[in-house]
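Removed from the display is one protein chain of the complex; every other protein chain stays in position.
Chains here go by letter, A, B, C and D, matching the order in which they are written, and residues are numbered from 1 within each.
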Amino acid sequence: MYRYILKRLLMLIPVLLGVAFLIFAIMDVAAGDPVYSVAGADATPEQIEVLREKMGLNGSLIERYIRYIGNLLRGDLGTSYISKLDVMKVYLQRLPNTLKLATLTMIVAVGMAIPLGITAAVHQNSIRDTTSMVLALIGLSMPNFWLGLLLILFFSLRLGWFPTGGSEGFRSIVLPAITVGTSLAALLTRTTRSSMLDVLRQDYLRTARAKGVSERNVIQKHALRNALIPIITIFGVQFSNVLGGSVLAETVFAWPGVGRLVVDAIDQRDIPTVTGALVMTTMLVTIVNLLVDLVYAFVDPRIKAQYTK
Amino acid sequence: EGDLVPSKTGAIIQELVADPNAVYQDTITIGVANDVTTLDPQASNTDANMMAFELTHETLVRIDPATGEIVPGLAESWEVSDDGLTFTFTLPSGVMFTDGVTPLTANDVKYTYTRAKDSSFASAKVSDVVDMNVIDDTHIAITLSRPNQEFLLLMAHKGMSILSEALCAADETNGPTVGTGMFAVEEWVPGDFISFVRNDNYRGAKAPTRRIVFKLFKEASTRLIALQAGEIDVCIDPSTIDLGYIQDDPNLKLIQTQNVVMLYVAINTTKPGLDNVHIRKAIAYATDKLSMIEVGFDGKGTVHNNYINVNQFGLKKDIAAYEYNLDKAKEEFALSGYKEGELTFHIMTDKEYKKNAALVLQADLSEIGINLVIDEMETAALKSTLNDPALNYELCLYQWTDADGTDFTVRNMYGSTMKDGVLVKNGSNRCVLTDATLNGMIDAALVEADTTKREQLYFDIEDYLNEIVPIVPICTSYINIGIKKDVTGAVWRPTAKHDYRFICIPEK
Amino acid sequence: METNQTNRSQQRATKLYKKRSTLEDIWRQLRRNKGAIIGLILIIVIILVALLSPLLLDYDKDVIGQNIKQRLKPPSSAHWFGTDELGRDILSRVIYGARYSLAVGVVAVFVALAFGITLGAAAGYIGGKFENVVMRICDIFSSIPSVLMAIAVVSALGKSTFNLMLAVGIASTAPFIRVARAAVLVIHDEEYVEAARAIGMPDWKIIWVHILPNCLSQIIVQATLRVGSAIIAAAQLSFLGLGVPAPAPEWGSMLSAGRQYIRDYSYMTLFPGLAIMLTVLSLNMLGDGIRDALDPKLKR
Amino acid sequence: MSETLLDVRNLKKYFKTSRGLLHAVDDISFSLDRNKTLGLVGESGCGKTTTGRAVLRLIEPTSGEILFEGKDICKLSANEMRKQRKDMQIIFQDPFSSLDPKKTINQIISEPISENKIIRDKRKREDRVLELMETVGLAERLINTYPHELDGGRRQRIGIARALAMEPKLIVCDEPVSALDVSIQAQILNLLKELQEKMGLTYIFITHDLSVVNHFSDEIMIMYLGQIVEKAPTEELFTNPIHPYTKALLSAIPIPSLSEKRQRISLKGEITSPINLPDECRFAPRCYECVDHCRSGIPPLVEVNPGHFVACFEHV
Partner (left out) sequence: MTNQEANEIILNIRNLKVRYETQDGIVKAVNGVDLTLRKKRTLGLVGETGAGKTTTALAIMRLVPNPPGVVECDKLEIGGQDILSLPEHKLEHVRGNDVSMIFQDPMTALNPVFTVGDQIAESLEIHEHLSVKDAKERAGDMLELVGIPRERANEYPHQFSGGMKQRVVIAIALACNPQLLLADEPTTALDVTIQAQVLELMNELKEKYDTSMIMITHDLGCVAEVCDEVAVMYAGRIVEEGTLEDVFNRTMHPYTEGLFNSLPNIKDRKAKLKPIKGLMPDPTNLPVGCSFAPRCNYATDACLIAQPQLRSISQTHRIACTAYDNPEFHIERRIL
C-alpha cells in the first residue's frame, strides 16, 4: 500500500514537470512582453534589460524552464511580477478560500445527489425518477455563472438573504457553493442513478434478496457500496472541474480564491503567479485523485488487492 | 449639503468637524474596484496604489485640494533660488518611519529621488534634477537643469513619496512599503483586501479612524450591493446605471464630481493610413462623442475636445472642436486619397466601457468607408503592446489621468527626446509624435516664468495639436462614490486618487 | 449449378432483401424516447435558426446596428427581448448568437475529436511506450482545470473566435483520448478483430474498417454531450472577456455585457442565459437518448 | 504431397504480466495429418486458445517452429504471412464477439474473399457468399441482416462460412460449440463433420468437453498448464488413459445414462496459477498418485504405445 502511494507520488513528478512546461510554453507565446507591462511607459532600454534579468525572463524558453524547475524543487515558486510577493505565500493565502468553497460544494452536491440518484434508480421510470432526471438535466445545462447571476438577483437583491460577495462568514459562501455545486450535483445524480441501475441488475443483489435481506438493506448495504465506485471516480475527475468552475463563481461572487488569482494574474501577464498557481493546483488535483484512489481501495477490495501487489 | 460642493480643483472636501471628544467607528471598509498591486510608490502609478500611498507615505509637498496651491507636506518649508534652479527643503526633526524605529533624515530624500531615476514610473519626474545636496539632517538642496515651473507639482506626486534609505537597503522588497504616513500597512492579501492601521506616532493630527480596509469587489453591481447591505462603508465607482439606488437610499450618499481622466483615441501616426492627417481628421469628425458617453458611461460624462486634462493650467476652453459630422468626415476622407473600404484599422481596448465606445466608433467609421477591427485585450497585454518599442498597434482607446502639471502632460503625451541624434518618443507618447517644433514649444512653456504668457504658450500648443490630430480626445466622465451617510473627512479628488487619511464615521 | 448461378444473378440479393443500417436502428430506438425526440426537435430548430438567421436578419443593421436612443429598453412588442446597452435588439442578437455558440461548440468538439481520436486510437492500438507517453500527456491535460487551461490558451493566442474554438477544443481533448483509447482497447480484444487479422487484413485497415466504426457510436455520444459542455465553456470564457470579439452576438459575451445591468435590466442576462441553457439541454437530451439507444443495457 | 500438414515444434508462448512471466504455452510439439482432427482438451486457462492462435501466428510465439506444409510460417514476412493466411482459418468460441456487429452477413462472409482478391467482381462475389451460406445452412434471405438479429447457432454458421470462404486447408476450431445449446451444438458438429469430408479439411478442435471431442476427433491431446500431458488416438485414449489427469478428466464426464455408474476420481484443489511455475510436474499439486520424485523436474512426453504419448514419471 505504502509502496503504491509512493509510486503514485513519484508519478506526480513527470506530470508536474509537464504541467509547468505546458504553462511556461503557453505563457511564452502569449501576446505582450511582460517586461513592458511591468515597466513604466518611460522605461529606457537599459532599464528594460535590467528588469528582464530581474524578472528571470532572460534566456531561452528551455533555460528559463530549467531555472524554474530548479527553484521549484526548493519550494520556490518565484515572486509575482506585479506585487513582488512570494507566489507560494500568495497561493497559500488564497487556497483556504478555494478549499472551503470546494469542500462545501462537494458536500452539498453529494448530499443532494446520492439520495436523489438512488431514489431515481430504485424507482426507475417513476415520477420521482423523471423529475429528478429532468432537474439534473437542467442543472447540467445551466451555465454556472448565469446561475450565479440569477441567484444574486433573487436571493441577494430581491430577498436580501445572502450577501452578493465577499468571503466573510458562512452566509457569503452559500450562493457560490450552490452555483458551483449545482452542475456537480446534477452530474453526480445522473452518475449515481446509472451506476445504481447497473448494480441493481447484478446477480449478487439477487443472491442477497434470496438470502432474505430486506429490500432496504439490499439497496443501502449491498448495492450502494458497489455503486459508489463509479461515483467516486466522477468525484475525483470533477474535483479539478470544481476548482475550474469556481473561477467563474469567484468572479461573480468576488470570492478571493485560487481561480481568481490565476485569472487576474493572466490578465496582468503575471507569469510566475500563473505558473505557480497552476502547478500548485495541479499538484492538489493529483493528490486529491490519489486520495480518491485510496478511498477506492477502501470501498472495493479488488482494487486494494491491485495496490498491494 | 455644503460639503459636497466641488472645490476650485474639482475635489470634494468633506471637512472633519474638529471635536476632541468625538468617538469614531474603529474600522472603515472601502469597496474598491481595482486591487492594490504594489506597495512600492516607485513601482506603479495606478489610482488604486496611489490611494494606498496617500495613507502610508508622504511627499515633500502637497497640493491643497481646496485651492490647488502647493502646501507643505513632509517638508515644513522650502526656498527657491532666484534663478529658479535650486530648491532648498526643510524637514521637521524627529520624524519616524512607521516602523517606529527608523528616523527620517534629508539623506532619505536624496536616496528616494536618486532611486526614482532608476524607476521607469518615476524617472520622468526627476529628469530635470541635476544635483542634490544634503546640507544637514533636516535640509536638502535640489538643483535643476532648467527653471522647471512645475517642479513642486511633480514633487507632490505620490510616486515621489519619501522612502527610508536604511529600510530599503535592508530589504529591497519590503523596505519601500514603509513610509512616514498616518497609516501603516497591516495586512495585504492581494486579490482580496489590504488593511491599514493608524500610525499613532504620527507627528501631526492623528487619524480619527484606527483601521482602514480596501476590500476588492471587481463587479460594480456587487460592490454597490455590499454598500447597501452595510458590508462596506464606501463604494468606489459604482456602475453609473445603478446611481439611482444610492440616491434613493436614505442611508447612503452619492458623491459625484467631474473626473479629469480623459478618454481618447490614441493614433499611431507612423502607421500607413494613419500618417495621413486627413484620415486622422476624418476619424476625429466621425467620432460620436455623445453616443460614446451614452454607452460607455450611461450618459454621465462630458465631451472633451482638449489635448490636456480638465482643470489643468493652460486648458483652452474655446478650442475649435471637431464636432461629430459624418459629411465632414467623408470630405476629409476624400482628401486623403484613399478609396472606400481600402483601409482597415485595429483598435485596442481593454475594458467593457471602452469596448462599447469602440463599437460606436466602429459603426461610424464604417459609414465613411473605414473598417475598424476591435481587439479586446487584457489590460496588461494592452499596456505591454503600447510600451513595446516595436509599436505594433494602430489605434487604441486609452486614458490619461495626470492632472499634476501641464508640462508633464504635454511632454509625456506628445513630446520626444533627442537620443543619438534622432528624436525618440517619450514614454506616454502613444501617438508616436516626433515633432521638433512641438518639442520647442513645450520647452519654452516650461521655463516661462510669466504665468499669462505661459498660459498662452499652452493655448498655442493645443491649437498646434488640434491641427495635426495626434489623438482624438473623447470625454471625461464623472467620479462617483457611494458612501454611508455618516462618512466624512475624506477628500474626493477628480483624479480618483482619493485621500482617506481623515475619513471616519463619528459614533453617535 | 450453372443455371442456378444465372438465376441468382438475376434476382440480386441486395435488392431482394432490404438492408437496414445501424443508423436506422438507432433512429428506431430514439423514436421511442420522448426526451431524445424533444431534444432532437429543439436542436434542429436551433440549428435552423442558426442557419437561417442571415436570411431573417441583416447582420449590419439588426444585429450590430446601434440605436443609442433605444438603449436599454425592456421587452416590448417592438423588441420582444428588449434592447441592450447599444440599443440593439436582444432577440435578433440571441437568434444570430446561435451561429456563434453552435459553431464554437461544434468546431471545438471537432478539434478535440481530431486530436483525441487520433491520439487515443493510436495509443490503444499501438500500446507500449507510445501509449504511456500519450496517457501521461493526457494526465497533464486533465489535471489542469479545463477552464483555467482554456483561459491560458486564449490569452496566449489572443482573443478571436477561432482561438476560442481551439482553446476549448484543446481543453476538452483529454476525455476524447480516454474514450477512444478505451474503446479501441476493448474492441482490440474482440474476436472479430482477430478474425480480420486471420484473413490477412493489414492493421491500418482493421482500425479503419472494424475498430473505428464500432467506437463510433460511443464517440458520437461523447461528442453530442461534449458539444454542450463546449458551448458552456466558450460562454464562460466570453463571460470572462476572453471569447468571441465584439460586436459578434455570442451568448456568453451578451451575458457578460448584461452583468453590470443586472439590477434594472435583468432581461439582458435572462435571454442569452436561457438560450445557452436550452441549447445545452437539448444537446444533452439528444445525447442521452442516443446513448440509451446504443446501449441496450440502458434501455428504459 | 506429404501426409503431414502441420508440424509444431517446441512452441512456447509466454506473456509478460505485472506479477511475472505467464507460461501460457510451455514447449509443446505435435504434428497433424491432412484431413484429420486433433482434439485439444484441458481445463480453463491451460493454454488451448493460446496454442490455437500461436499456430496461426495470430500471436507471435515466444519461440518454436510451426511448419505448415513444411514451411516455417514463423519466418514469413508480414506480407507473405498475409498470403499464407488463406490456408489457415479459425472459428471462435463466442459467436457474439467474433462477428463485427456493424457488418452485414454479406460483408462478413465476403470480406476474406475481397481482402485476398480471390473474386474481384462484386456480383460474382455475392454469388459466392450465397453459395457459402447455402453450404453452412443459412437461408438466403438472411444475407443483409446483422449478426445481432440472429441466434447463436446461425451466428456460428456465419463464422464457419467466413472461415470456409478462402477454402483453407487448416481450421482451428476454438470451442465452436460450447456456447450453444445441445440441439444446436449437434447441428453444428454435424455440419463441421460434413464439411471436413466434403472439402478435405484438417481441424484443430479445441474444447473442454470430452464427450464432444470423443465424437469428433481422430487424435486427442490433453493439456495441463501449458503443457501436453497425454496425446493419443481417440479410441486409445478413451480405452487406455494413462496420465492421472486424463483419468480424472474421463471419470468426471457426466454421462446422461442410468446404466452407467462409474467410480469417480476426484481431484483436490484447482488448477494452479501459470505464473512463475516451479520446475516440477505441473500436475503434481493436484495429483492423487503423486510421489516425491514427481517434484524433481518436468516429466518428458514419452511414447508408451504406438502414437500414445504420456508425460508422467509414474507411468512410463
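Methods note: a contact is a pair of C-beta atoms (placed from the backbone, for glycine too) under 8 Å apart; a residue touches a chain by one contact, two chains touch by 3 or more.
These numbers were taken from a predicted model, which means no experiment stands behind them.
Student: Give the residue, chosen from D:K12, D:R34, D:R82 or D:H208, that touches the chain omitted from the document.
Tutor: Per the contact definition at the top, the residue touching the missing chain is D:H208.
Student: Among D:L21, D:M81 or D:A186, exactly one should touch the missing chain; which is it?
Tutor: If we include the chain that is not displayed, D:A186 is the one touching it.
Student: Name every residue on chain D in touch with the hidden partner chain.
Tutor: These residues touch the chain not displayed: 43-44, 151, 153, 181-187, 189-190, 208-212, 214-216, 234-235, 238, 248-249, 251-260, 264, 266-267, 270-271.
Student: Write the list of chain A residues that the hidden chain touches.
Tutor: Counting only chain A, the missing chain is touched by 125, 202-215, 222, 225-226, 299-302, 305.
As a working rule, only the chains that are shown with their structure count from here on.
Student: Which chain is the middle one, judged by CA centres?
Tutor: Central chain is A.
Student: More contacting C-beta pairs: A-C or C-D?
Tutor: A-C
Student: Please tell me the distance, in whole Å, between the geometric centres of chain A and chain D computed from their C-alpha atoms.
Tutor: Centre-to-centre distance between chain A and chain D: 52 Å.
Student: Provide the C-alpha centroid distance between chain A and chain C, rounded to the nearest whole angstrom.
Tutor: The computed centroid separation for chain A versus chain C comes out at 23 Å.
Student: Quick one: report the Å distance separating chain B from chain C, using the average Cα coordinate of each chain.
Tutor: 48
Student: Give the residues of chain A that touch two or more other chains, as numbers and ranges in rising order.
Tutor: Within chain A, residues 30-31, 152, 157, 251, 266-267 contact more than one other chain.
Student: Taking each residue of chain C in turn, which ones touch at least two of the other chains?
Tutor: 155, 158, 259, 262-263
Student: What are all the chain pairs that meet the touch criterion?
Tutor: A-B, A-C, B-C, C-D
Student: Which part of chain B faces chain A closely enough to touch in the complex?
Tutor: Against chain A, chain B makes touches at 35, 37-38, 40, 43, 45, 118-124, 173, 188-193, 215-219, 221-223, 225-226, 229, 231, 377-389, 412, 426-428.
Student: Touching residues of chain C toward chain A in the complex: what are they?
Tutor: Touch residues, chain C against chain A: 35, 136-137, 139-140, 142-149, 151-153, 155-158, 228, 232, 235-236, 239-240, 252, 255, 259, 262-263, 266, 269, 273, 276-278, 280-281, 284-285, 288, 297-298, 300.
Student: So in the complex, which bits of chain B are touching chain C?
Tutor: 219-221, 239, 241-242, 245, 291, 294-295, 352, 355-356, 358-360, 362-363, 366, 373-378, 381
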